[in-house]
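Of the protein chains in this complex, one is absent; all others appear in place.
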Amino acid sequence: MTTSNVVFLLIVTAGAGFFALNVQRLVRYLRIGLAENRTNEPGVRVKNVLSIGIAQSKIFRDHIAGPMHAAIFWGFIVLTAGTVEILIQGVFSDFSYDAILPEPVYRFYAFSQDGFALLVLGAIGFALYRRLVLHPRRLEGDKLEHTDALIILSLIGGLMLTLLLTNAYAYLAGSTLVGPEKFASRLTAQMLGRSVTSPGYWAGVFWWGHVVILLIFLNYLPYSKHLHVITSLINVFFSNTSGPGQKGVMRPMDLEADVEQFGASDVDHLTWKNLLDGYSCTECGRCTAACPANITGKPLSPRKIVINTRQRLMEKAPLATGDRMEFIHPRLVHGEGGATGAETASQVLGERLLDNYITEEELWACTSCRACVQECPVSIDQLDIINQMRRYLVLSESRFPEEIQPAFESLERNGSPWAFSPADRGRWAEGMDIPTMAEAMERGQRPDILFWVGCMGSFDDRAKKITVAFARILKACGINFAILGQEEHCHGDPARRMGNEYLYQMLAKDTIGTLDRYDVKTIVTSCPHCFHQIGNEFPDFGGNYEVIHHSTFIERLLEQNLVPLQGEDGKRLTVAYHDSCYLGRYNDIYDAPRATLKRALPVVDIVEPKRSRDRGLCCGAGGGRMWMEERQGKRINVERTEELLATGADTIAVACPFCMTMISDGVKAAESDVPVLDIAEVVAGQLVS
Amino acid sequence: MPNILVFAETRGSALRKVAFEAISAARALVDANGGGQVHALCAVPSGGAALAGQLGQHGADVVVTVEHPGFANFAREAVAATLAARAQGGGYRAVLLGFSAQGRDLAPRVAAKLDAPIATDVTEIRIAVDAVVVKHPVYANKVIATLQLDGPLVVLSTRPGSFAAVEAPRTATVESAAPASDPSGEKVVVKEMQEGGKGKIDLGEAPVIVAGGRGLKAPENFKLVEDLAAAFGNAAVGATRAVTDEGWRPHSDQIGQTGRQVSPQLYVAVGISGAIQHLAGMRSSKTIVAINKDKEAPIFKVADYGIVGDVMEVVPALTQAVREAKAHS
Partner (left out) sequence: MKIAVCLKRTPDSESRFRIAANGAAIDETGLKFDIDDFASYAVEVALQINEKQGPGETVAFAVGPDSVQETLRKAMSMGVDRAIQLKTDATTYDGLAIAKALAAELKAGGFDLILFGKHAFDTSGGVAGTATAELLGVACVTAASKLEIANGKGTARRELEGVAEIDEFSLPAVVTIDEGIARPRYPSLKGIMAAKKKPLETKPAQLGQPRVTVKKMELPPDRPPGRIIGDGVAAVPELVRLLRTEAKVL
């Protein structure tokens, strides 16, 4: 063993050791969060890692940054093999894969190394160009963030350059290992010219340079947002945002638990996974760029929520864990609008994530549309943090926009977020000969299907027309169905989305009691919020039913030719369909409503707005925003309606009564007369009279 | 039939409408039950005798005037004590008051002093041999209760507007009496009276609300709504969420689920379609008028009276008509 080998071993051990210390510290920080099991269904988790992580499926949603990032990421994976080779060479100077691999395999390996090194260099160049010249809006971080990004890009670039230069000089020094497959290395050598003196020496220098940059890179990561290099795959594995489980399902709370507070006001009330999200965020800003609140000028930025969580963790965790390694505390982890300047321990402990970093206004601006979650390339769940914090505001401090109190009170007293008498719930059905469950049972009948009407469908005059249209379709198809009538009341979803888990559980459990009393098996509903809540969130409370949204149900009926439609094709319509968040991003139903329109109107043209399907922009009503004032910025429904009108469509179709209200208002605000119709109304309009 | 004692309510030294209504109610009761006398008691700073004519015109047989400078303001304890003292004097089957702001305050005091059963806000009164039976709307007028009051002397307050003030002329005997307690030694002292009409009437208190929606098209057209409100005199101006969101009106004017919940005697909806958010805040109004160009608008489902038409034409015409109607009343 030469001196060089010994020195190498020492440096590597020191570098790796310091890195290990930091990893241990970061893991310990995570432990101040609440425990949560995230190891169920490992199959799904591995699949997510392969598709979202390795195959970069979400990264590619951005057609410009996507390929760039994928090139760097895949390059990193491929070049890791080369890194291992280099590390082994540090100990056994003469080592090469050449010695252990069959010739063709080695040649392919050698080619891949050079190929990807070049690819990564190209991507780095483009990335620098974007950052320094193009300045995309979503990358507008603070100065520290910018410096951080430049440091990382330089380090990666440095790694690639030293790799190529090492090989090039080795080639010039006559190494037989740099064959024609290492085309980039040879090209570099050519550019250097044959006249370099002592190429062997320079090969050594760049080899050392490569090793040193590698170790710097490794140890810089824990201080940088680029920690995601290490944590993102782990985060994707533990994330639930793309399954396992249904998307967007809120976690049940144990309300009987003897806890000092309900919900989260600081990092130690979030789960370890929420905190790991903080480690995984690269601040790419895709979430914020897709956020309807942010787009329209509200104070909410999902990226900020995650960054603030990390900032606060880095501030509080060292104290909470008794971490004495002051010298390695990450000063470089910068923030977004939340640096509180807390210096002493008592200052730090006197502050919290809520108020000091994240304001109430930000939390209430969220429409729970899941666009941020959908966009995140590393499966961060921004919405979960928001939901936990809303729960704290309502359950522990009773702090919320005052206008939602009537909604809470009415849910409690009238079983509907609007103060309408429960006795009027079934009024829309008068004269339609639709039995209630109670009436059907009394007659000894067993309806196959329960039509869950929902509060909007029962009380809102416009939505009642959707209800009637859907009921007419059901009757025309001879479906044996019933409604609950007076016995239906809100399942509590609005309360849950607004943080009032207590009220939600009361209503949900009561609803499950009613449904089970009638032994309900199958439910159809024209409201995506009811659909999501009863179908996806009730199972946590023992309510298991097959719930079908009316778009899917009508499409099936049409497919089976069960709907008596008028013969002629009707008027040629150009329809822009607006995706409901709770139908789309929560339940992946994008095709059924469109297919329903096409089947019912054979001559329809369906046009897509700028943002559609899983990129669709929220109407602005979700997350309880229906019951809140929109005091800042542009109105979300106006923004969305403008997009829909810009398609030039002569009709706008929706599949949600809340979207109906918001988009109809948007159309009025735009002083347009384009009709807004629910898909059920479109189909009902084609029924044989 | 024993006599009935009526509180002849005044403000300053003028009789109020509820006083005549209560006297007429009392007159009808004694007449229907074999005759008896109606005694009216008024507590005024001065000039009580001058009121006897009007009270006699409506059926008062005896007018008891209680004068004291302290009655210039509402001396609730002294008035209650004086009424109770007179009633205690004997010979009365009932003490009647109007269910006005004063009557609401006084009736329970009198009842407590006399230890007499009490019913307030009654719309019908029958006197049987050993009991008084009244009708009293409960649950915000959604249910009518018939109550029986057992006792030789009862205290009742009559709902304004439920008993017509009818004339039953006679010459009332005027008696004067001293206050039963010193009106200047009240535990509650009126510090100030602020006349209404100067400031804006609060939405929660206004008997009439005129509200405008997006159908008004532009903020400057809210003038039409303001003019109509001014014509009513006692009206406040409200708006829908769409309008306050647009910034045409301040948020404090918003009526609806996320704004104020109101139930005035009269609600005039101008250019309002009637979204669920808005209806949740005004549906319980006693009378609803809607003016909208779209006859399918949901507001017509809750409106008692609707006019289909252009608000720009209908509202000025209505303003003019209301002004004329007010001028003649």
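Per-chain residue numbering starts at 1, and chain names A and B are given in the order in which the chains are listed.
Here is the rule we go by: a contact is a pair of C-beta atoms (placed from the backbone, for glycine too) under 8 Å apart; a residue touches a chain by one contact, two chains touch by 3 or more.
It should be emphasised that the depicted structure is a prediction, and the values quoted were computed from it without experimental measurement.
Here one chain is not drawn; of B:I4, B:L29, B:A87 or B:A107, the residue touching it is B:A107.
Residues touching the missing chain, restricted to chain B, are 74, 76, 80, 100-101, 104-105, 107-109, 111-113, 115-121, 133, 136-151, 161, 187-197, 202, 204-205, 207-208, 234, 265-266, 284, 286-289, 295, 300-310, 313-314, 317-318, 321-322, 325-326, 329 (touch as defined at the top). In the full complex, chain A contacts the hidden chain through residues 255, 261-262, 394-398, 400, 402, 405, 408-410, 412-415, 419-424, 486, 501-502.
The working rule: only the chains that are shown with their structure count from here on.
Distance between chain A and chain B, defined via averaged C-alpha coordinates, is recorded as 59 Å. For chain A in complex with chain B, the residues that touch the partner chain are 403-404, 406-407, 417-420, 456, 459-463, 627-631, 635, 661, 665, 668-669.
Only residues 214, 241-242, 245-246, 251, 257-259, 261, 274-277, 280, 298, 301 of chain B touch chain A when the two sit together in their complex.
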